[in-house]
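One structure follows; several queries about it will come next.
The complex appears here without one of its protein chains, the remainder shown in place.
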Amino acid sequence: MKRLRRLFLAPAWAVTGVLFLTPLAIIWVYSLLSRGAYGGVIWQATAENYQRLFDPLYGMILLRTFVMASAATFFCLLLGFPLALFISRAGRRKHLYLQLVILPFWTSFLVRTYAWIFLLRDTGLINTALLSLGVIREPLPLLYNDGAVLLGLVYGYLPFVVLPLYATLERLDPALLEAAADLGARPVTAITHVIVPLCAPGFLAAGLLVFIPCLGAFLTPDLLGGGKTVLAGNLIQNQFTTARDWPFGSAVSLLLMAIVMIILLVLLRRGERLV
Amino acid sequence: MRRRTLFLMGLAGAAGCARDRRPRLNVFNWSNYVAPGTIPGFEREFGVHVRYAIYESNEEMLARVMSGNSGWDVVFPSNYYIRPMREYGLLAPVDQGLLPNLVNLEPEFRAPEWDPKLEHCVPYMWSGTGIAFHRSLEPAPRAWEDMWNPHWQGRMTMLDDAVEVFGAALKKLGYSLNSTRPEELGKAQQEAIEQKELLRAYINAEVTDHVVAGDVLAAQLWSTTAQQAIAASKQVDFVFPADGFLLYHDNAVILRESRRRELAHTFLNYLLRPDVAAGIVTATRTATANAAARRLLPLSIREDPKLYPPPEVMARGEWAQAATPELQRLRDRLWTEVKAA
Partner (left out) sequence: MSRTGQRRTPGLLGLYAAGAYAFLHLPLAVLAVFSVNASRFTNWQGFSLEWYRATLRDTHLAEATMNSLIIATAATLAATAIGTLAAYGLWKRDAPVLSTSLYLSLVTPEIVMGISLLAFFQWIFRFLSLQLGMHTVILAHVAFSVAYVVIVVLARLRTFDASLEEAALDLGATDWQAFRHVTLPLILPGVIAAGLLAFTISFDDYVITSMVAGVDSETLPMVMYAMARRGPNPVLNAISTLIVVALGTVIVISERLREK
C-alpha cells in the first residue's frame, strides 16, 4: 500500500513542486535583487524592497485591502447562507437550483463586470428606473466608488460561499432541526442556535475562499472603482507592468502570501479542516 | 472513456487543420490599427499566413516580448518605448534597402526625434491627447485648466495613466509635459490630488461609451479613440488643449528574436504602400505618418483638424519622452499617492 500511495502522490508532488513552489522561489529571489532599468532584475542583492514595505503609504493600501476583503467576505456569508439553506431544502429541484447559482459564472468575469457598469451608471438601468418612478431627481452616484467595488466582489464570489455552505448543510442531520422544533424553537431560533453553530467549519472554509482571493483582486477595483482606489492587487500588478519594478512587486506579493500563510497556519493549528 | 478519447482526437484534428503550410508571420499590434482587408490582402498577395493579435497598452506588449522568446515578429511600440526596447536588446535593425516605400513617409517622420536615422523603427500612426466633450457643455473646454472646473464635478474623467494626468497638471502649471524635475512633478501631484475630487473616474478607451451616453461630459482622451465616439454621436466633440498636449507616435519594429526578418520587412513595406495605408486610415480614422497615403484620402478626412491639427496647433504638442528608471520610480510613487489619497 505504501508504494502505491507514494506513486499516487508523485504526480501531485511534481506539479506542485515544479509549477508552484519553484516559481514562488524565483519570486523570492527576485524580491532580493535590484530593479533593471526597463524591467527585469539586476543581480545585485538588496534589502531595499522589503524596507520600502514599511512605508506608511503601502501600509495604508494593505489596510484598505483588508477592510475591503473583510467586508466582501461578511456580505458574501450573510447573503450566501440563506441561499444555501434554501437550496439544501429544495428537495428534487436541488441540483437545478445549484446549477443556477453557477450558471452566470460561465460567462467571462470581465463581461459580467461590464454588465454591472451598464446597470450602475447614471444613464444605467437602476438610475433610469428610479428616475422615471420619481423616487429620485438626480441620478445616484452608484458607479466608480468603493461601494461599487464591494458589490462587484460580493457578486463575483457569492458562489464560492454558496457551494461549501450547501455541502455543509447537506451533511446536517435533519433530526436535529426537528428536535429543535419539537422543543418549541421557532424557525429563526433554530437557524441561529442550531444550524449556524453546526455550520461553523463550513463558514470558515467559505469565508477563506472569499477573503483570500479578494486580497489579490485587481480587476474589480480597476473597472468598478474607476481607478480611484488602489488595493494590494493593483499595487502588485502595477509594479510588474507600468512601474516596471519587478523586485518590489515580488516583495509585495510575498508579503501578501505571508499574511495568507499565517492565517492558514493559525486556522490549521486549531485542527480545522478546510473541507 | 473511449468516447472521450475520440473527442480529444477530434479536437487535435481540428487544431491540426487550422495549421497550414504557408510561411508564417506573427504580428502583434494595437487594436483598431488595420483595415479589415489589410491582413488578408497581404496573405493573398505574398502567399503567407499572418497570425495577428492585438494589445491595448505598451506595457502589455512589452511584458510579452521582454523574454526574447515570445514568438512575435513585428510589434508596434510608441515612440518613447523605442529607446528602452533598443537598449534592452529587443529590436532588430531595420534594413532600409528592403523598404523602398519609406519615401512615402512625411518628411518630418523620416527623421523623427526618437530614431533620427530610422535604424530600428518605421513610423506608422500618431495621435495626441486632448479632451473629448459633450457639446452641451457651456462654454466648451479648451485647455487642461477646464478639467479642474468645479461646476463639472463628477462629470469629468482622466486617463488611468500617470504620464497623462501629471502631463495635464504640468501644462496647467506652465511646465513641460516631459518635466523630470521632482519639484515640478510634486506640484503637479498636488494639482492631481485636488482634481481627483472632481473626477468621476480614471478610465481609458471605455470612456467613449459614457461620453456618447452623456454620463460623462468631458474626458481626457486620445484623438484617435475620440474619433470613434465622434463617429457614433453628433453630440461629441474633441479639442487639442490650448496649453499644450502630448503626442504619441506608434512605430512598426521587428523584434531581434524574429527568425523571419525578410518577410517582416516585406510586411512593413506593404504597410507603407499608399493604397494600403490609405485603406487603413479610412477604416480606422487614425492619423497616418504616410504622406502619399494622406493625399489619397477624401478632403474631409485629410484635413480633419481633430486628426491632423493645423501647424499652429501642432506647435503646442510635445512628443512623449522615455523615462529614466529614477523618474519612473518617482512618478509611480507620486501616482500611487494620488490613487491612495
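Here the chain labels run A and B in written order, and each chain numbers its own residues starting at 1.
In the analysis below, contacts are C-beta pairs under 8 Å (C-beta built on N, C-alpha and C of every residue); 3 or more make two chains touch, one makes a residue touch a chain.
Nothing here was measured: the structure is a model prediction, and the numbers come from that model.
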Contacts from subunit A to the absent chain lie at residues 1, 4-6, 8-9, 11-13, 15-16, 19-24, 26-27, 30, 79, 82-83, 85-87, 89, 92-93, 95-97, 99-112, 114-116, 118-119, 123, 125, 155, 158, 167, 171, 178, 181-182, 186-188, 191, 208, 212-213, 215-219, 233, 236-237, 240, 246, 249-250, 253, 256-257, 260-261, 264, 268, 274-275
Kindly note down the residues of subunit B that lie in touch with the hidden chain. 4, 7-8, 11-12, 14-15, 18, 26, 31-32, 51, 53-56, 63, 66-67, 69-72, 204-206, 208-209, 212-213, 225, 228, 232-233
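Keep this in mind: only the chains that are shown with their structure count from here on.
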Taking the mean of the C-alpha atoms as each chain's centre, how many Å separate subunit A from subunit B? 34
Residues of subunit B defined as touching subunit A within the complex: 57, 59-60, 62-63, 66, 84-85, 87-88, 154, 157, 160-162, 196, 199-203, 210, 213-215, 324-325, 328-329, 332-333, 336-337, 339-340
Subunit A residues touching subunit B - in the complex, by the definition given at the top: 35, 37-40, 57, 60-61, 64, 121-123, 141, 143-144, 222, 226-230, 234-235, 238-245
